[in-house]
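Missing here is one protein chain; the remaining ones are kept as they sit in the complex.
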Amino acid sequence: MNVSRRKLLVLLPAAAVAWEHVLAGTPENSPNYKETEHWWGMLLDITKCIGCGSCVRACQLENHVPDGYFRTWVERYVVRDWGFEHISVDSPEGGKNGFPAVTGEMGKSFFVPKMCNQCADSPCTQVCPVGATFVSPDGVVLVDKKYCLGCRYCIQACPYGCRFLNPDTNTAEKCSLCYHRITKGLTTACCESCPTGARQLADLKNPADPVHEFLKTHSVQVLKPHLATGAKAFYNGLDGSVR
Amino acid sequence: MPFDGFMYPNEVELQWSVLIVLYPFLTGLVAGAFILASLERVFLVEAVKPTYRLALLTALAFLLVSPLPLQLHLGHPERSLEMYLTPHRSSAMAMFGFVYLWYLMAVLVVEIWLDYRKDIVLMMQSSTGLKKWIYGVMTLGSKNISEHALKVDSRVGWAITLIGIPSAFLLHGYVGFIFGSVKANPWWSSPLMPVVFIFSAMVSGIAAVMLLYMFVTKYRGKEIDMRCVDTIARYLLYTFVIDFSLEMLDLVHRIYEADESFRSLDFMVHTRLYLSQVVIQIIAGTVIPILLLALTQVLPLNAIVRKRIYALSGALTLMGIFAMRWNVVIGGQLFSKSFLGYTTYKMGFVAREGLLTAIFLTLLPLGILWVLVKLLPPWSEKDAAAIPSSLSGQQAD
Partner (left out) sequence: MSAFKDTGHLVRLAMAFVVGTLLFFVARGFLVPKSFGQYGHYRGAALGEIAAQPISYGGHEVCETCHSDILDVKKAGRHAHVACESCHGPQAKHTEDPGSVVPAKLDTAVLCVRCHEANHSKPMDFPQVHSAEHSSGLKCDTCHQPHTPRIEAKGKK
C-alpha cells in the first residue's frame, strides 16, 4: 500500500485520537442508560422465600460461577426455642438443590437468601489497595478483574461472607447485581428465576419503582446494621436470629 | 465435613495462609532490631554498642525478604506495582507499601550507608575485581572520609535514627492496623492491635539480635560481652512485660464485655487454637521466658548460667511471637462471621503457600545476613581486641 506523505499527515493524528478513545474505553450499555439516574438495591422477602434454590442455580449459570463458590446462596434457620441462642443453620451446597426436610423437634423455620449487600459505605471497597473494587456511580459494588491483585483483603473485610477468590481468574469475585443485565433494562438472573417474587431488584432513585412503596409501608431490616455498612439489600420479615 | 456448625459457604476455605503469618513476623523482627540499634545511637545506651551494626544488618536482611511471602500469596503478583501506581489512600495495605519503601530507602539503607561509609571506601581501595566494583558503587563516587566528613555523617546518621524510631513504630504499627481496622472480624478489630504488634515486634527483634550476637560471637571464637547481653536481656524483659500486659488487657476486656462474638471466640480458643495460643504462645512463649529473665535480675547467677537462660528465653520468645502472629492471622479465619461454626486450616507442604515455602523464607534472611556480614563486617579485629576475653569474663562474675 502506497501511503502518500499527505495522507499520513491526516491519518496519524486521526489514529492518535482513535487510539486515545480506545484506551479510554467506552461503556457499551444500552444507549440511554445513564449511571447517575439509578441507585440499585434489592428487596428480599423472607415471608415468600421457599428455599427452592432457583436463584443460586440461575446465578451460577448466568455468571459462570465455579462450583463450590457462591455469589448468592440460601440459608435455612431453625429456631427451636424462644430465644435467639438455640438456632441451627444450614446451607447444603449453598441451597443450590433445595433443602432436605428437617427432622426432630421443630420451632420456627425459614429461608434467608444471602448475597452481596451492595453497601453504600462499603468496607470491602475501603480496604482495596489498588482500586480494583469500587462502588459504581449507580450504587453497585463491582470488581475489575483486570486490575485485581488477588490479595484477598476485600474478602476479609466483608462482614457478610459474600466474596470469594475465583480459582480460574485468581481475582476476587462476588455478586455484581448482574450489572450486565440491569444496565440493559433487564432484571438480575436471581430475580428473574425466583418463582415467588421473594427477590426483587430495586432502583432506589426511581420513584415509580414498587419497592419504594414497599419500603415505606413494611418493617424492613438490613444485616448487621451495627456495622453501618450502608447495606442496600433490604429484608422483609427478618427474624432477630439471622446472622 | 471440613467444618463444624455453620459457616457462610464462601468462608470454609481460608484466605490468608501461613505466608501471611510469616509477613508480620519478619517485619516485626525488622522493627525490633532497629529499635535495639537506636537504643545505642539515640538513647546512648553504650552497653549495647557491640550489637549496633549487627542489628542494622539483621533489619536489612529481613526487610529485603519481607515482600516475598506477599508476592507468593498474591493471585496476580505481576500486578503488584499497581499498589505504587494507583494506591487507594483509604487502604492500610496500600499506604503500607509507602511506609515500607520509606523505611527501607530513607531510613535503613541511609543509616547503614552513613555508618559504614568509611569502611566501604577503605574496602574499595583494598579489594579487587567484582568486590571492588560493588564497593565502588556503594560509595556513590565519593571517597571523602575526612574527619569532618565523618562528623557530618555521624550527625546526619543520628537524625536519621531519630526519624527511624517513629518510622519503625509506623512500619509495624501499620501491619497491626491492617488487621485492627477490619470491623468485620471481631478477633482482629481492636484499637490495641497496632500497639500489641509494635511491642511484640520489639520483643522478637531484640530476642533475635541477642541470639544472633551470641551465636555469631561464639562462631567467630570471641568472648561474648556480658555487659552487652545483660543489658539487652534487661530491655527484652521490660518490653516483654509491657507486651504481655497489653495482651492480657485485650483478653480480660473480651471476657468482661462478652459481646456477641465472645462465646464463639472463647470456644475457638479452648479447642482449635488451644495448642498454639495457650500452650505455645502464652505459657511456653511468654510466661516462661519472662520468669527466666526475671530470675536473672533477682538472683546472682554466673555468666554461663545467664548465657544459657538468655539463649533459651530468646528461642522461646521467637517461637512465642511467631505463634502470636499465627493465632491472629489463622485464628481470625477459623471461626465463622456468623459465630455459629468453625473450619480448619489445611496447610500444604510443598505448595506455593505451604510450610516448606514458609521455612525457606524464614531461613533466607539468615542467608542474606551472612552475605551482608561478609560484605559489611560489623566488627573489625580492632574492636575485639579492645575487650580482652579474660577481662570480660571477670566482669560478668
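Lettered A and B in written order, each chain numbered from 1.
Following the convention adopted for this analysis, a residue touches a chain if its C-beta (ideal position, glycine included) is under 8 Å from a C-beta of that chain, and two chains touch if they have at least 3 such contacts.
This one's a predicted model, so the numbers in the text were calculated from it and none came from an experiment.
Enquirer: Can you pull out the displayed chains that the omitted chain is in contact with?
Expert: Counted over the whole complex, the chain not pictured touches A, B.
Enquirer: Hey, which of A:E35, A:E93 or A:D239 is the one touching the hidden chain?
Expert: Only one listed residue reaches the unshown chain, and that is A:E35.
Enquirer: Tell me which stretches of chain B touch the chain missing from the display.
Expert: 81, 84-86, 88-89, 105-106, 110, 113, 117, 139-142, 144, 146, 148-149, 152, 156
Enquirer: With the missing chain put back, which residues of chain A would touch it? List them for me.
Expert: Per the touch rule, chain A residues meeting the hidden chain are 20, 23-29, 35, 47-54, 58, 61-63, 76, 78, 97-99, 101-102, 106, 109-111, 131-137, 142, 144, 146-147, 176, 179-181, 183-184, 186-187, 189, 192-197.
The rule is short, and it goes like this: only the chains that are shown with their structure count from here on.
Enquirer: For a test of understanding, state which residues of chain A touch chain B in their complex under the given definition.
Expert: 69-70, 73, 75, 87-91, 93-94, 114, 123, 126-132, 147-153, 155-165, 169-171, 227, 243
Enquirer: In the complex, go through chain B and note every residue touching chain A.
Expert: Per the stated touch rule, the residues are 6-11, 13, 15-16, 70, 73-77, 79-80, 82-83, 86-88, 90-94, 97, 178, 181-185, 333, 336-340.
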